[in-house]
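Dropping the structure in here first, questions after.
Note that one protein chain of the assembly has been removed; the remaining protein chains are unaltered in position.
What follows is chain A.
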Amino acid sequence: MDDQGCPRCKTTKYRNPSLKLMVNVCGHTLCESCVEMLFVRGSGNCVQCDTPLRKCNFRVQLFEDPAIDKEVEIRKKVLKIYNKREFDFPSLREYNDYLETVEEIVFNLTNNLEVERTRQIMEQYQRENRDVIQRNKVKLTREQEELEELLLLEQKSTEERRLELLEEEKRQLHAKRKNKQALLDELESSQLPACVLLAQHKDRAVQLEQQIEKQKQAVKTTIFSTGIPMGQTVSLQPVPEIREVLYHHQPLYIYTHGPPVPELDQLQRLGYLNHVRAASQQDMAGGYNSGLACHRAVQDAFSGLFP
């Protein structure tokens, strides 16, 4: 699978085939254990090119040539900024020019040519086209989501079809077996001569086969593969509005089985509080006032009075 070993511990790669190679931004590889050892403090220098690296920048290698991995990483980063699409450009020629600039940038960065200038160009472009970049980013995520949904649907439908087929096969098998069993039972118990019974059975078997054939043909296609049902016309009417009943607040009414009780704030005015022990300063500090006790007593006196 891999003809090169880890540049540092060389032998370890052959001994442990499950060991992975990690690539960093400079394009040089290191096996997992070497990465752990060298970058135990989080950052260090590359073994071959001595560029300062960070441990978190190491990614598992996907391609045999580490340079390809490096280019793939750079391309991803560049395309995040240069994310215009074909229809953003008025003509094909301009789109191709745009693509060529992108390729040049990627090439320069991969082979470490004119890195500074390239980066400046990128920054300038980013500043100029900030809102376009944003818009395209949003579009991209939406498309990705839709794709994922379609994939999921497809998967589900194939699974369902598979299950249906299994069911159908089982049913057919079952029917055939029943038929055979029925024949045996008849041979055992019926009075008719054996050849007549055999002829009957053969008839029935043939009928069953014909039925199965018809069923297979009867499955007509009703929808296109994209999901649009056949023969449907697209309606351009607006979606009907669904209106629900508005909620109306009804105040709570509790039936007390007795005469009505005056409200708490009316007690003073109606003169109830004159007949209750007044609250002392200590009581009022806690929030108590004589109206509370009075109201409670009157409520209790009236609750449940009427049978």
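Everything below uses one rule, namely that a contact is a pair of C-beta atoms (placed from the backbone, for glycine too) under 8 Å apart; a residue touches a chain by one contact, two chains touch by 3 or more; residues count from 1.
Methods note: contacts and distances are computed from a predicted model.
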For this session: Have a look at "ER membrane protein complex subunit 1", "Sorting nexin-2", "Geranylgeranyl transferase type-2 subunit alpha" or "Cyclin-H" and point out the UniProt protein name belonging to the hidden chain.
Result: "Cyclin-H"
Exercise. Which residue among A:37, A:151 or A:297 touches the omitted chain?
Worked result: A:297
Problem set entry | Residues from chain A at the interface with the omitted partner, ascending | 254-260, 270-272, 274-276, 294, 296-307
